[in-house]
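All remarks here apply to the structure that follows.
As you look at this complex, bear in mind that one protein chain is not there, while each of the others sits in place.
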Amino acid sequence: MKKKLNLAPALFVGPHLILFLVFILIPTIYGIYASFTQWNLAGSPNWVGFANYKTILFDSDSTFHMQFFNGLKNTLLFVLFTVPPLIVLPLMIAVALSHKKLKGKTFIQSVLYLPGLISISAAALIFTLIFNKQLGVTSNVFGSALAWTTHQPYAWITIIVLTIWGGIGGNMIIYRASISGVAEELYESAELDGAGPIRRFFSITLPSINFPLIYTFVMTTAGAFNVFGQPLMMTDGGPQQSTSVLMMYIRQLAFGSGESIAGMASAMAVLLGLVILVISALQYYVMNRNSN
Amino acid sequence: MKRKLGALATSVALAATVLAGCGSSNANDPNTITFWTPLTGEDGAYMDNLVKQYNDTDPAVKVKHVVTADMYTKVSTVLSSGKGIPDLTIIHADRVPGYVKQNRLESMDAVMQAQPELKEDNFLPQAWGAGNIDGTQYAIPLDIHSNVMYYNKELVSKYGADSFLEDDNVTIDEMLSLEGKLDEGHYVVNDALIGWVILGQIQNLGGDIQKDGQPDLNTDVMKQAILDVKKLNDAGLMTPFGEDGYLMFQGGNVLFSTDGTWSSTAHATVENLDFGVTNVYSASPDKFTNRASSHMLAMFNNEQRTDEKEQGIAAFLEFLRSNSVEWAKAGQIPASKDVVESPEYQQYMQSFFTSTEKETESLYIYDYEYYSYVAEAVDKYAIDLIRGNIDIDEGLQAMQQEVADKIGQASGGAAAGE
C-alpha cells in the first residue's frame, strides 16, 4: 500500500525530473561553480574562491563593480517600465475581447499577437527605421528634432515601445484562456444582484483568474530581468551606458571579442539569479496570500 | 482522448525516426577538411564559390565549408569538449596572439613545407606578420580588410572638395574648411566605424595602444586623436548623434563615409550613388592610416588531424593564394601578392589600397595581444567622447581601467590563482 502511494507520483513527475537534472540542474551547478573561478570558456576553470564576488560587490574601483551596479540599475528600470504594462494591457485587451457582442475578435487577437512572432532582429530593425530621424516617423511625422535612440528619455521609450509591441501577445492569450474558463452563471447571478461591470471585474474575474495572474506576473518579471536583445539592438546600451542592462554586460564578458572572462560573467549571472529569485518569491508569496 | 494521445505518441515516434535518419555527421571524416569560417552574409557565398572551385579540381582531400554565426563562442565549445574541432578555421588577425598564448594553434611549418609558395615574400607583409608570433608562423593570411573612406562624387564636386582628394589624404582641417558651406541636411562625414578611425589616428600621431605589453590608453596621443575628430562634431559637420551614418551616406546626404572595404558591394546596390574610395581622413597632412585586420587561416590543435589532411590543407591554401581574386568580389583586399598585382584585380575599387607602396603601408594591423579588449573599450567610449557627452579625462581613465581589469581576469592575468 505504501509503495503504491510512492510509485504513482514518480511516474508523473519522474520523467521531467530526469530531464531537469540533465539539462538544467547539472549545467546550472556548473555555472555556479564557474562563478568561483577564473575561466576563458575553452580551457579548464581556475578556482579563485570568492574573489569574483568580492570584486563585483566591494571593489568600487573595478570596472566589473561599475558594470554590475550600472547594469542592475538599468535592468531594474527596464522591469519597472515594462512589467506593469505587460500585465495590465493584455488584461484589458482580454476583458474587452470577452465582450460577447464584439465582432472581429480573431482578427484583433491576431494583429496583437503577430508582432511577438517576428524575430527580434527584424523587429528591432523595423523600429530603428521608424525612430530614425532621417528616414522615420519621429521627425517626418511628429517633427521631433532628436535622434531618439541616443537621447534620454527617448532611448528608454524606444526600448519600451518595442518590448510592449512585441510582448503583449503571450499574456493576452493566457488571460483569454483563463477568462473563458470562468463560469457564465457567476456573472449572471452577479448581474441579477445589480453588480456593475467594474464590480463584476473585481469580484468575479480577478479572483477567478488569480492563479494565472500570479503566473504571468512572476514569469513576465523573471523574463524582463533577463532582457538584452531589445536594448542591444535599439540603443546598444547608450547613451553613456544608460540603457546597458546587466545581461548585456554579462554576455559581453562571456562572449565578447577577445578572450572570454566567463568566471566573472558567471558570478554576475549568479547574483542576478539571486535577485530574480528573491523578487519572484516575494511576488508569489504576496499574491498567493492575498488570494487566500 | 486516449486514441488521440496514441496518435500523438505515434507521430512523435515517427518524427523521431525521421530525425535519427539524418544522424550526426562525423566531423573527423578523414577524406574531408572541415573548414569553419565566420563569413556570414555575402562573404560566405564568395567563399563558398572558392571552395567549390577548389573541389572541382578533384583534390585528394575535399573541403567542406561551414559558415558559423558567433563562431568564436562555438570554437570555445569544441575546444572545451575536445571533439569536433575543425581542421581549418578562418580567424581574425587580432585573435592570433591570444590563441597562441593559450597554446591552441598548431604551427604552419608542415603546411609551408608542403607548399613552398606559401612564404613571406608572396604575401602583403603586415598580413603575413600578423600570423607570426615570436618567429613561428601560426596563420596564413587570406586578405586584409580595412577601414576606408568612401566619398560621394556628386557632393564632393558640388562643394568644391575635389582638391581634398588630390594627395589621397583628406585632412581634418580640409574638412573643417567646409564649415557653414553646406546645404541643410548635408554633412561632411559620418561616424561609422568611429572606433577604427580613432585607432588609425593614433598611428597618424605616432602613438600606440600599449607600452611594454601593458595597455596604454589614457595618453596624450589618445586624447589628441579624440579631440581632433571631435572638432568635426563641434563644427556641426558630422552626421547627428544617433543617426545611422551608413544609411545617410547611401541616401546621398554625406560627403565622406568612414566604413570598411567590404561595404562597397552594398553601396553598389544603391542606384544614383556615385561613389569612390580613398584613405580615412587624418589630422596630419603627412600621414594617413587605415586601421585594418586580416582573415587568417589557422589550424586549432587537434590530434586527429592526419598528415594527409595537412597536405590537403596546404594544397587548399596554395589554391587560395593563387585564386583569391574571386575573394576580391567580396570587397576585400587579397593578401596574396600575385593576386593584388594581377591585371584582373585592378578593376576592383579596393585595388587603390595596394596601388602604391605608401598605400600598402597605410594598412595597419594592430598586433597587441589584448587588442580585442582595447577595441571593445574604444568602441564603447569613443562615440560619447567625440559627441562631448562625457568628460574626456574621465572617459580615457575608464577605458584604461576597463582594459586593465579585463586583462587581469584573462588567463595568465595578474589575478590568477589569487
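Residue numbering begins at 1 within each chain, and the chains themselves are lettered A and B in the order written.
The rule we apply is simple: a contact is a pair of C-beta atoms (placed from the backbone, for glycine too) under 8 Å apart; a residue touches a chain by one contact, two chains touch by 3 or more.
By definition in this document, contacts and distances are computed from a predicted model.
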| item | value |
| --- | --- |
| Chain left out of the displayed complex - its UniProt protein name, from "Tol-Pal system protein TolB", "Cytochrome C oxidase", "Xanthine dehydrogenase D subunit" or "ABC transporter" | "ABC transporter" |
| Visible contact partners (per top-of-document touch definition) of the missing chain | A, B |
| Full-complex contact with the absent chain, from A:Val48, A:Met66, A:Val83 or A:Leu97 | A:Leu97 |
| Omitted-chain contact residue, chosen from A:Leu57, A:Leu76, A:Ile157 or A:Met219 | A:Met219 |
| Sites on chain B contacted by the missing partner chain, in the whole complex | 1-2, 5, 8-9, 11-12, 15-16, 18-20, 22-25, 27, 34, 36, 38-45, 48, 66-70, 73-74, 76-77, 80-81, 83-84, 185, 246-248, 250-251, 253, 260, 262-263, 266, 269-273 |
| Absent chain, residues of chain A that touch it | 5-6, 8-9, 12-13, 15-17, 19-20, 22-28, 30-32, 34, 39, 41, 92-93, 95-102, 106-123, 125-127, 129-130, 134-137, 140-141, 165, 170, 173-174, 176-178, 180-188, 191, 196-198, 200-201, 204-205, 208, 210-212, 214-215, 218-219, 222, 225-226, 247, 250-251, 254, 262, 265-266, 269-270, 272-273, 276-277, 280-281 |
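Here is the rule we go by: only the chains that are shown with their structure count from here on.
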| item | value |
| --- | --- |
| Rounded Å distance, chain A centre to chain B centre (Cα mean) | 35 |
| Chain B to chain A touching residues, read off their complex | 70, 72-73, 75-77, 79-80, 94, 98, 102, 104, 240-244, 247-248, 251, 253, 370-373, 375-376, 380, 383-384, 389-390, 398, 401-402, 405-406, 409-411, 413, 415-418 |
| Contact set on chain A toward chain B in their complex | 38, 40-43, 46, 48, 51, 61-64, 128, 132-135, 146-151, 238-241, 252-253, 255-261, 263-264 |
